[in-house]
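Removed from the display is one protein chain of the complex; every other protein chain stays in position.
A, B, C, D and E label the chains in the order they appear, each numbered from 1.
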């Protein structure tokens, strides 16, 4: 029987100018919805798992549309809290070549940021579930959101779920000091941590040596040190680190390593021609959770997760609209892009 | 030399589904910008007046785009304050037949709502200007906005500008009691008041008798009473009341009456097939201010203002993209809609 | 606790040229999904009932998208059969004025048309449910589809569900003779029948007298006779007849009458400015089922159902994207279409 | 065997803002191609006649696209002259309600305006053809264009083709005096003249009495006088006059009368909800030529032509994308606009 | 005088999500029409040859639109058979980077698949023509289509036309065994065979040695063996093989070799940044036929054909919208892509 995964966080209205237009040029915005944890939930539903997304949205057509968007892609939203002020919004311009993609957040005072401890019935939400996933964004939304996240991880742990966290540091939401303090508390309940090439440093001050991120140079050795420190400090089962080499907004190198406390396994590295880079890390998390729940070996798991997230970079919007078969084909080695008739 | 008019208020990002789609259906939103006072400023610029819009917008691509949109249509934005949290947004669905248009506001915590007394240098803003216009929406944005509006009307009055106010009651922004209290204070400085068929009642409790608004029946007599009471209570020079008969979301009757303390003049009534009804009242105000500054007779003024606003109902977006010649042609009697080659 | 309704039938990919373009002009097609029974299911979900749609779709991105479209609007699709040849398609041009809307069907050999008796586990599908709805389109898809529909109505009846049928005669799918034979057999299990101004005649030869449909003249008396004959012949609880006066493709009169064996109740008649007329009858059925399950009086039920379907005519696509509150407001008398802010 | 009709004139690139946008708002323009004589050619091809369009276009992608657009709809373009400066362009805004549609011409110095006498081999172009049609626009393009038009009508007459002319006065192209002089010379060769409610007056000073065009009042009597005078002055076989009552840009009355020298026959009058009014007169001409070539009676001919052009008003673009069957259905009396499934 | 080429096969409605969207995301589909043989016909018309496309389409707006699309681009469609069930459809997603383009066929039961021997009057269709081209797709549509293709090649051969065949193996349409049997029969009448890097193996079991197609490694030697075997087995005049190195869905290597029984000539190899890869092989065939009919040397012919098809990869849709001059410029060595002003 398929495994059940719960994620918790914010879903936002995402508004993007068509093509490569900038916000100051456009008179039309493409509408999708997304957010770290909802993106993970959609990935899991795509692979055939039962996925649940817990959030709070306003009782208006925008809140309804966000929920509808999740339902459309197979995510269970029965635990949605309705109410609060507004749906968070983010504006996303797609960059190209030397011009970076730009994200303008308009997420303050969202319904989920205003959620209060006790609003979510975690006992019900977690009953019969296998896994709980959250990211560093949710507690960063404010003290109430931190408190509710803490409720969640405690309940999940108590009820026997595996808990995973994508560190996902957002400098516009909180300071590094505050992040360190809050996240350190939450990590106590976490089994699987995922981070990218700068999260560990920004959140916990754990730095990869000999690595120049903006310059696009990554050092394996450095990241092994990071993974080791994370695992030791927080008694984790797995640490995964995604490694992005940003040659330009149009072209990235993409790979990851996974550490289970015994060995480091590294994925194949993809050179990606980018369509939409947002949600790349989330698609990695979704696929990694799937792979670990499906009892893949560490090597299989990291290969699957990197292949899945490689494909995400070619799909517009936050969500990773791929099938299990498509990910497996790429993980199995066929990246030729030949037409599938 | 052309007259100079200043308006003050909020400009919002307006997001509308294409055609007659509802928000829950759409995956694209048409982008324009609008708001009562900015709409008036654009109308005045279209007629060749020098129009100035004073506001506060955030220092991001959305604030820049709002300002750009005003510049595009000839409004001077040199007095813009940059800063604050966010640009207000509103979502506007276009209704049809028995389905009403729906406006979903997401304007709380906007930069303009957070403006503080003293931020605007009204002495500079009003130097050499002829007219100041505001609406009941601006003071409804909060106590700070009320205080700044009061600064503005006092300064305008002291500096010899004519002051006009469109009552524009918005029930989502404040209660009738609060509106009555605040607006009564502001009206002390007002020379010209404009309202629609329900504003006077909602704001000041002045009610048109024998009139059933939702049912679409309007009584001239009732509205003359309203105009008389407004004029007496606030010592006004002119009171204008727009009269909308809402047969359906697709078809409205539209006319107005103007009272100068001596006689009531009533415009021709148009039966309008509606394209976009938002901004109808604002286009009336813009045209009325133009006509009064251009020394039209009361009858000419109300005819011009109703013709202008009749045309607005046929144009997508908040702004009234018409030329002086087009308004004059309609006010002069040609509503045949024959192709202009 | 909310009631549970099951519908069964075909969902198709609907492709429409934007605006008023004709198929021979367009180089883009708007994508939605629809079909009589799925449209009913969406209406019920909108009103807060638990609605289930049973169908068969191909295992490809089009079948998946059809299912996703239903999930998006809250319909449970757990009983979907996956397989078969293809998803049925229909092309829909929107007419205007004297130019009729045109539907081009490309639905032959669809997965649902090829469904075999025994494929659906009706025991499971109907367990704990309150109502089953189908239309005359499903059995018209072929002998297998007829057989499965017969399975369904028998099981529904045996399990205590109320059964409703929208006659929905489609001349491109079968002859009147065949329809009469098949539908007569199915009607044996039906409690509530719905038809438009020509279905009863085309399917059962029951004709409204003194009525010229194409000419747009409808006679109440004639339709009462039709309702009476249907009720007597098939021992029904309710007969509802929708009455469309087609002044043009842009403007219709719309009303209905409902007969419970004792009295005839007639709704208010709406004069509708049409945006998209397809799905009008389905939205009537969905709202009628809701009203009857919610124990509305016959007058309330027909008023609710006609108001709901009046609104549908203003919404693009097959589905009726309205809320319970919106329908109630119109049924309660407010058809003024004034902006809802 | 199907009849062969030749038309001669200008085809332009037509650029229109989407929906009801004005030119100053739009950042996208819908592309079609059109022009009086090409529109007639397309109508004839739609009805199954062999239609030929003679023109001159520049040797660039725009000239190629104009030709392609005609080929697409079945018009033979083998006699196209390639060369000259540019393709004429016109910008067309769609009006609504009291706001008129606006056409902005940018057609000066087009390839066809620069055509020289002798460029077209009329002997070849007319060999085996039955009918030649032109409009008052072509000679108005300049003296060269006038000279070539004169070549054409002389050759057509000499070769036994029936010659028709749509007067189509364009005040931006020439004065009434010039039009009178040139058109009087051309009419010598014309058998069938078509005009609207103001052409005869503007071109030949023949005025309908008791008629107020802008006010939308038309008098049958007046138009009969116009038709009689045209016929007598130019020894015509048929005179057709289209009668437009312009209630607004959204709603027109539309009918026509046809005079064969013996009796006046008047069509049914349609009240049209307008989608795109441009090309209305051309679609009348195309249908009238078809009907006369197909030996319809005068009453059948005018009914067919008015039904065809009624439908044109509901179709975006210049061309009348209807089938023979659709026109016949409307001419036969079915204007109910009921969905054709 | 320009040469005349006939092609025969299926034209389908092609529906593609805009940009890089996947089918499960889109709510709009771009419309074009295409198919192997029609694509070749359009190429030939672009180069100034007289090209004819023979097919069967349904008598509905979709069949009409397919025919219109060919007429638009200059293809003669006088031999179209009208009738049958439906127009075949294919859905085409554009891939990027490691994500392959996906084609979903919905072509079963199309009108052309149901064509019967004797329906096409090949004597008339081939009278005065120089060349006949078909692909391996047409006989794969079913036994009737095979029989009609056999009629065609026999008639063509008997009437002295050169016959070319693009092997074009489609695994969804038939098995390798069936393809081998049918194609072997047809090849008896073929003069010029074209295949890609896997057709010869899939259809005739003729395999390039030392070549790993999915891995993107191609061996010249291997392909020379393939060409030699094909020529010997079927007594051909020319064998052309296109060589695609699929680095990713965004980037391919593209070249070809041509064998005339005496020497192997190889084209320049292009590294292509792909816009739309579908129709690449067809554009090669069209250009090759042109070049051979225009008496190019083998080297000129293969260079022209590869340059033409290189350009096709940069153009959306199936058809190769290029001019003779553009192909010659690239074949002549200018691939710099500098702006042509």
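Remarks
The criterion applied here is as follows: contacts are C-beta pairs under 8 Å (C-beta built on N, C-alpha and C of every residue); 3 or more make two chains touch, one makes a residue touch a chain.
Note that the structure is predicted; figures quoted are calculated from it, not measured.
Interface note for the absent chain: among A:248, A:300, A:323 or A:340, the touching residue is A:248.
Contact with the undisplayed chain is limited, among A:11, A:203, A:258 or A:278, to A:278. Chain E meets the missing chain through residues 19, 73, 270, 272-276, 307, 310-311, 313-317, 321-322, 326, 330, 334-341. Of the residues in chain D, those that touch the hidden partner chain are 15, 22-24, 26-32, 60-62, 64-65, 68, 85-87, 89, 91, 93, 102, 104, 106, 108-109. Where chain B meets the chain that is not shown, the touching residues are 68-69, 71-74.
To be clear about the criterion, only the chains that are shown with their structure count from here on.
Separating the CA-averaged centres of chain A and chain C is a span of 42 Å.
One simple way to say how far apart two chains are is to compare their mean CA positions; for chain B and chain D this gives 44 Å. Multi-chain contact residues of chain E (touching two or more other chains): 22, 24, 27, 68, 102.
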